[in-house]
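The other protein chains are all here in position, but one chain of the complex has been omitted.
As written, the chains take the letters A, B and C, and residue 1 is the first residue of each chain.
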Amino acid sequence: MANPVNERARLLSNDPVGPRLYLMRLETPIIAKTTRPGQFVHLQIPAADAHILRRPFCVYARDAEAGTIDVLYQVVGEGTRLLAKATPAVVDATGGMSVLGPLGNSWAAVDEAQSGSGLHVLLVGGGVGAAPLYLLAEDLIDAGCAVDVVLGAQTEDALVTRERFAALLGREPACATDDGSYGRPGFCTTLSQEALDAGCSVDGAPFDRVCVCGPDPLMKIVAAQAHEAHVPCEVSTERRMACGIGACLSCVVETTDGLKRSCADGPIFDAEKVVW
Amino acid sequence: MANPVNERARLLSNDPVGPRLYLMRLETPIIAKTTRPGQFVHLQIPAADAHILRRPFCVYARDAEAGTIDVLYQVVGEGTRLLAKATPAVVDATGGMSVLGPLGNSWAAVDEAQSGSGLHVLLVGGGVGAAPLYLLAEDLIDAGCAVDVVLGAQTEDALVTRERFAALLGREPACATDDGSYGRPGFCTTLSQEALDAGCSVDGAPFDRVCVCGPDPLMKIVAAQAHEAHVPCEVSTERRMACGIGACLSCVVETTDGLKRSCADGPIFDAEKVVW
Amino acid sequence: MAENTDSRAHIRETSVSLAVNLGGLPMKNPVTDASGTFAAGREFSAFVDVAELGAVTTKGVSLNGWQGNAAPRIAETPSGMLNSIGLQNPGVAHLMADELPWLKSQGATAIVNVSGHSFDEYVQVIEALEDADAVGAYEVNISCPNVDEGGMTIGTDPASVQKVVGACRRATKRPLIVKLTPNVTDVAEIARAAVSAGADALSLINTVLGMAVDAERRRPQLARVVGGLSGPCVKPIALRQVWEVHNAVDVPLLGMGGISSGIDAIEFMLCGATAVAVGTANFVCPTATVDVANGIIDYCERQGVSDVAELIGGLQC
Partner (left out) sequence: MAENTDSRAHIRETSVSLAVNLGGLPMKNPVTDASGTFAAGREFSAFVDVAELGAVTTKGVSLNGWQGNAAPRIAETPSGMLNSIGLQNPGVAHLMADELPWLKSQGATAIVNVSGHSFDEYVQVIEALEDADAVGAYEVNISCPNVDEGGMTIGTDPASVQKVVGACRRATKRPLIVKLTPNVTDVAEIARAAVSAGADALSLINTVLGMAVDAERRRPQLARVVGGLSGPCVKPIALRQVWEVHNAVDVPLLGMGGISSGIDAIEFMLCGATAVAVGTANFVCPTATVDVANGIIDYCERQGVSDVAELIGGLQC
């Protein structure tokens, strides 16, 4: 892994893209070059000095040449509410936004794909958890994998990653919405189960890997489905983080190997090892 | 006095005008209409949620028609440092700046000028203390007074109110600079003494009033000079303020009538009553 | 300051039942101001209608008045402030002649915050106030230095607390709220002492002892060196102590410390507060009391809470 750095980033854009969803583009030349799929950045909320903790977000997309990264985020609390208000002018006026990264490990699937060949990988993303799977899909396809994507969201307009995935895959990802406004009505775990049952949509071969990112309950169900199907599965954990670099032990994940730090030993863990 | 209001102001401009000096224009239609000379506004520092206290600033100029007020301020600490960084875009993005005002009393000289006639008034402003004298000069001249102005500053480029006063008076105010870069070298108390000795520059008549604003030591000296010359003198006090409206007793000024609240009983006090 | 009803903030209509009872004091809603941050309300009457508040808590009053401390009396700190006003007040006679009649004329409920430098002084202040009909309850501030005990803060010693509260209890039948200091090892112990001596309710927290330094001039920022910390920064400490006291005694609590929104108030109620006081936030925004009340209404409506009293002590852990 590349050393993390603390970049003073310009905010290039920060726009609403769905219900409580925002897409932010940051100018972080070093992080844009060095981030691997699944890694995250730890952001300081701009112009909010009472909010001292950084906020962790996965990198959704990166453009090494332009030196930018994209973050897709949902407004859930005070910090993300303030983040959504940040404008390029505000961030410029406050001397840029402090972005620590790239942090954390990456999906083992990428290493495996690069050493082995022609893996069949199923990606399952719930809600905003779809974002970190995009970089993964890119790298897996580059490495010659066959990739199927299952996305779940509450409503159609929350399925904001669908088009990027469709463009990358050259076909529609399988989608489910809670309210049935798009794709299969209900939870996306039905789709992940069907995919595991049917095999890869490209050639019908059984999957070699499942990678999931989303709310804990979703990841737990998909991990169980993968276990059932004897397919190795990785999950991306989310814990409250202070340091983000492995020093404070705020972000522990219980695993069969003991307590692990989500920020430094993860966020990606072998699903078999996570004690849910 | 008009009731104070809490206006969400747009910041129209905020520009450096001298060494650590900034001129800010705020859109506060009600305050612009109701402010009397000597009154102040209590501002929330924008985009700085750890800085919970407001900061008090005198109104330098007002434009009732345009609905704007000007504040001239010096960067002295963390709050004013952050204020100087505020841009119209930042303030717009955070929903406007909270401005409480108009607060405090006004110069008795104004009432007196409006009831009596043809008063001769000497205004003495030290440093950024010159700002609150400008509105006073305007009202006094409107009321038919003869007004002389003495200004002191550290350097020529800190004499930022000089031109506005010159335009208003139709002649140059008497100026002193600590470093001698403009006007009389040394402190402006030499000039105030000379003025008291010589009488009003308009017609040589003795002054009926002295109004001073500036650092405490300056006000103390000028008050003594006025006392010596048997001229009534008012001073504008500066104390650390929390509420700004007379409730918390943070801002007390010791007077011969007991402790008074600078924010509500002042900021203007009869110099004879202040216990320096 | 003349009335200007149009520009004042108002507590909005709601079907949520907001009334609570604070140890015998009926409050139309759970929101009062924190003593010393609101004077007796008059200075805020251009911004809020004090009659709409659950009560108005007046600034600490002593028998013959105190001069308070030297200036500077305040300093800003991260998300908070320090004060060393030193309980400046003009004495109980002035309160009765001037402030209480005004509060009564406004239709406000008054909680009178009582201070003293000796056990006797507390009692004498209460005795004087027994003649005033506009007093809804007393809030006894035991964070004052006591000259009887060598200047020690009464509120840090259970025996002194019992003594002063007992004496005040014998002086009145009105609801007696005892205001605790947070600067103790075990606030529950102090709370039990106050209740055993007859407190009808407890209020907490008073300010936390703190200090600020002007590094450039190498001087303390406050003339009295040390002062009381308040504002959002102390909220975690206040919530913890309200929770501890709620688990230790059975009387209702008036919670305060850094409350600036309805959500903050709800947090205190969930930890066991029956009512809440808004202090430093009044300096941040002069409509803070009303804003907090409206925020409580918003929360209850959003969460389907029909009676705000359901929330008291409702923390699930």
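What we mean here is this: a contact is a pair of C-beta atoms (placed from the backbone, for glycine too) under 8 Å apart; a residue touches a chain by one contact, two chains touch by 3 or more.
Because the structure is predicted, anything quoted here is derived from the model rather than measured.
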item: Visible chains in contact with the missing one; value: A, B, C
item: Residue of C:T57, C:N141, C:T156 or C:T172 in touch with the missing chain, whole complex considered; value: C:T156
item: Which residue of C:A40, C:L229, C:A288 or C:V308 touches the chain not shown here; value: C:L229
item: Positions on subunit A where the hidden chain makes contact; value: 1, 3-6, 44, 49-54, 79, 98, 100, 239-252, 259, 264
item: Subunit C residues that touch the omitted chain in the full complex; value: 77-80, 82, 156, 183-186, 208-213, 215-216, 218-220, 225-226, 229, 231-237, 239-240, 243, 258, 263, 266-267, 270-271, 299, 303, 314-317
item: In subunit B, positions touching the absent partner; value: 49-50
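Note that only the chains that are shown with their structure count from here on.
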item: Chain nearest the overall Cα centroid; value: C
item: Top chain pair, ranked by number of contacting C-beta pairs; value: B-C
item: Farthest chain relative to subunit A (centres taken as mean CA coordinates); value: B
item: Separation of mean Cα positions, subunit C and subunit A [Å, integer]; value: 47
item: Chain centre separation in whole Å, for subunit B relative to subunit A (CA means); value: 56
item: Cα-centroid distance, subunit B relative to subunit C, in whole angstrom; value: 36
item: Sequence positions of subunit C contacting 2 or more other chains; value: 78-79, 232
item: Residues of subunit B touching at least two other chains; value: 49-51
